[in-house]
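Can you read through this structure? Questions will come right after.
Of the protein chains in this complex, all but one are displayed in their positions.
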Amino acid sequence: MKGNFKKPVHFMLVLVIAFSMLLAACSGNNNGGNNAQDPANNGANNGAAEENKTPQEFRFTLASEPPSLDPALMTDAQSSIVAAGLYEGLTRLNTKGEPENALAQEIITEDNQNYTIKLRQDAKWSNGDPVTAKDFEFAWKRALNPETASEYAYMLFYLENGEKYNAGEASADDVGVKATDDYTLEVKLYTPAPYFTSLLSHYTYLPVHQATVEGAADWAAEANTIVSNGPFRLTEWKHADKLVLEKNPDYYNADAINFTKVTISLVEDENTVYQMYETDKIDWIGAQAGSVPSDLIPQLVEQKKAEITAVASTYYYLFNNNKVPFNNVNVRKAFSMSIDRQALIDNVAKANQTPAFGLVPPSIAGPEGKMFREVYPDTGFSTENVEEAKALLAKGLQELGLSEFPEVTLLYNTSEGHKAIAEAAVDMWRTNLGVEVKLANQEWGTFLETRKAGQFDIARSGWGADINHPINFTYDLIYSKSGNNDGKYNNPAVDKLLDDSLVSSSAEESMAKMAEAEKIALSDDMAVLPMYYYTTVTMIKPGFEGVISDYAGHIDWVHGSKK
Amino acid sequence: MLRFIVSKFLYMLLSLFLLITATFMLMNAVPGSPLQSEKATSEAVQKNLEAYYGLDKPLIVQYGKYMNNLLHGDMGISMKKKFQSVDKMIADSFGPSLRLGISAVITAVVVGCILGIIAAMYHRKLLDNLAMIIAVIGLAIPSIVLGPLLQYTLAFKLRWFEVSGLEGPLDYVLPTIALASGPIAFIARLLRSTMIEVLNADFIKTAKSKGLSGYVIIVRHALRNSMLPVITYLGPLTAGIITGSVVIEKIFAIPGIGKYFVQSVIDRDYPLIMGITIFYAVILMVSRFLADVAYVLVDPRMRASGGKGAK
Partner (left out) sequence: MANQHHGNASDHLSPELFEKLEREEVLKDEVGRKSLTAWQDIRMRLLSNKLAMVGFWIIILIILASILIPWISPQDHYTTNLQNTNQPPSSTHWFGTDDLGRDLMERTWKGAQISIFVGVVAALIDLIIGIIYGGIMGYFGGRVDEVMNRFSEILYSIPYLLVVILLLVVMEPSLTTIIVAMSITGWINMAWIVRGQVMQLKNQEYALASKSLGASAFRIIFRHLIPNAMGPILVTLTLTVPNAIFTEAFLSFLGLGVQSPTASWGTMIDDGVGAIFSGHTWRLLFPALFLSLTIFAFNVFGDGLRDAFDPKLKK
């Protein structure tokens, strides 16, 4: 190393080069950041100038970035939460989860299959163009167009020939939607659907601005290219960082909107989210923001700082109905009966969930304005009884001709919460039934594929509602040919009831048949092991009103206000 | 010299090519696909999606197409974040990661050097042990513990800092400490061992014999001649910190590139996985390339042995 002493020049040179490069790279990026903010700041000034009321800001976080703000391409809760402020559809769900007219002035139908929808005439796009029935026709056909490759196109399969058009077997003209004039939309469904007005509030049914969409495929990827029609406008979208929405002064019902600015930060770590709330950087915590740390929930609820609301989702374990030993109904029953759901909820899940014995959650609407579970309770479906479970297990093993319980594995997707529940369940089976169940976790993508392929004994599952109707939890989960029936439960009697329910003459009869099918599958057959119905724990800063969680647990902030 | 640089550079390109190919194949061999979702969609929908992203073509055709686009500077469009181009996602998110990385590197070098100098000056004395213990404690507390602890105590409890974000200069403090604590120890030990060696070299003894003060000897002569390994380590260190800040970015909610990295693999977002892999690999390769070149520039003897590594 002595040689180095003679070459101070080289040494300094390297040093200078290294640092100047670092600095150049650094300052270059600073500039980039500033430029990106400029248009947003302009937008903010405009918004403030037009607003006379005192500014009201609402801040919350989302755990992940909305993958898309293009209604045809949205697939997830994050997108729908932003879209609720950004766009206005024909109907909007109220706080009870019932559809109310939004852009639709009047929805006329006699048979629940043919609809005439009259639109209000004072709605405008953010570029000043009027919102017309043609925008809806265009949006729906675009989502169905195979070239759009919309994942949620199937939400529009209710339209006559919708599925055929999407599969390339019919043309756009065959699809059952037509704008007969600027403010009248004629819709024809392939089958009567009494809940169509609920469907109309779903994001796949939102309108898009034709010229904008045709102008650029990536129109919805940046704040300054989105053309929207909702109560808010997107003024800033710093990817991976935050979205800023500001009140749309041209919104037809602007008086009903109180927030002037809504900031949505993207924060993944739930401990960080909680600290942000407590240090007053955000105003709300709830499901899509990453949950409140579970150890804190009882304490926070007691202090009335957090609130628990029911959510239309069910947590359950799938049995592989095609594989020994869970092809035997008595073994399945034994496993379900030996779980102490309330203990699991109190000590592990901790958010005051409701023990589940069926699949349809309590917050799903039922017949005659009542809740589905009020009319068809799941309490009689099965019981928790360790002694009976032991007897059933012995009986089941005998029927299978097994002398001892085979090695089985419980598969769950990687997550702290699922892990804790799985550990507790396995321990209950060990203590109560004397059987060893192994645990395996897989990361989400692999997990889905393994589960779809039926390569499991028991697999964790959770199911949420797309629409507020029990069909989401019956036809989707226990119908033998459903793509979501990953446990491959198959009972022709259940299939027949579900088939019949779709062509029932009344909504009441349809629901009764679904209830009957659910009872057979869960009470007699124990197709799956229901664990609990989800709840969501939310925290909101004092002074805010009207920010609620809808039936599915999604934040509905559009009509919120601050004192 | 030129020949050395050119050959290094060509090998770098070859490495990159092999890496891209291997990642592409491995990625496609992994179960799961970017198009899957929990809710079963219709077959038609799946087909449309596959056709749209070209996933219905044979793998080799997809590969050819990707390479062709890449040669034209197009890394494609994310399959999960609809219509966001991968180049832009990387460009946008690299800023915060880089700024944080530089802040951590500077901290690591300054603190590491101070500890290293103290340790070397008082070799085998109490201060040596003390400096080394401090350095190694920093190394021994993993960032997955240090990050949340700093956040909880200094930001959440004491409110000296914000718990998240990277807006003001103060926001850099906590993530910088969490990121730099490991490299500090590395630099301190590196500098210590070189400097002990240098302090025993003849020219230092000469300087001492000329009656120069201890301070002048350390700064003017010993430090200058001991910095070489540290300097060559700077490139890989910067690259390592920038590509290794995934957890810290998650904890402090920093909109950096690390956030995309793990998520892209979990989402099977093929274009984004490829984009970030290439980007990370280029950073790593270029930093090593520069380190090699710097090494040869400074010490021509290294040319003979191919200019390898810092040791």
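As written, the chain order gives the labels A and B, with residue 1 at the start of each chain.
Keep this in mind: contacts are C-beta pairs under 8 Å (C-beta built on N, C-alpha and C of every residue); 3 or more make two chains touch, one makes a residue touch a chain.
Model, not experiment: these values are computed from the prediction.
> Looking at B:K80, B:R189 or B:H221, which makes contact with the chain not pictured?
From the options B:K80, B:R189 or B:H221, the contact with the absent chain belongs to B:R189.
> One chain isn't shown here. Among A:A63, A:A172 or A:L296, which residue touches it?
A:L296
> With respect to the chain omitted from the figure, which of A:M371, A:A424 or A:I548 is a touching residue?
A:A424
> Would you indicate which residue among A:T184, A:T446 or A:S482 is in contact with the undisplayed chain?
A:T446
> Please give every residue of chain B in contact with the chain that is not shown.
11, 14-16, 18-19, 22-23, 26-27, 29-32, 123-124, 129, 132-133, 136-137, 139-142, 144-145, 148-149, 152, 185, 189, 193, 196-197, 200, 205, 208-209, 211, 214, 243-244, 246-247, 261-262, 265, 273, 276-277, 280-281, 284-285, 288, 305-306, 308-309, 311
> Considering the entire assembly, which residues of chain A contact the chain that has been omitted?
270-271, 274-275, 293-296, 299, 343-344, 346-348, 414-416, 419-420, 422-424, 426-427, 438-443, 445-446
Here is the rule we go by: only the chains that are shown with their structure count from here on.
> Rounded to a whole Å, what is the gap between the Cα centroids of chain A and chain B?
Chain centroid spacing, chain A to chain B, equals 36 Å.
> Which part of chain A faces chain B closely enough to touch in the complex?
It comes out as residues 1-5, 7-8, 10-11, 13-15, 18, 22, 25-26, 29-30, 32-33, 36, 64-65, 67-68, 70, 73, 75, 146-154, 157, 163, 166-168, 217-218, 220-221, 238-241, 265-269, 271-272, 275-276, 278-279, 281, 443-446, 448-450, 452, 466, 476, 482-484.
> Considering the complex alone, what residue numbers of chain B touch chain A?
So the residues of chain B in touch with chain A come to 30-33, 35-45, 47-49, 51-53, 77, 80-85, 89, 91-95, 98-99, 102, 105, 148, 151-152, 155-156, 159, 162-165, 194, 197-198, 201-203, 221, 224-225, 227-228, 231, 234-235, 238, 250-253, 255-256, 259-260, 263, 266-268, 290, 294, 297-299, 301.
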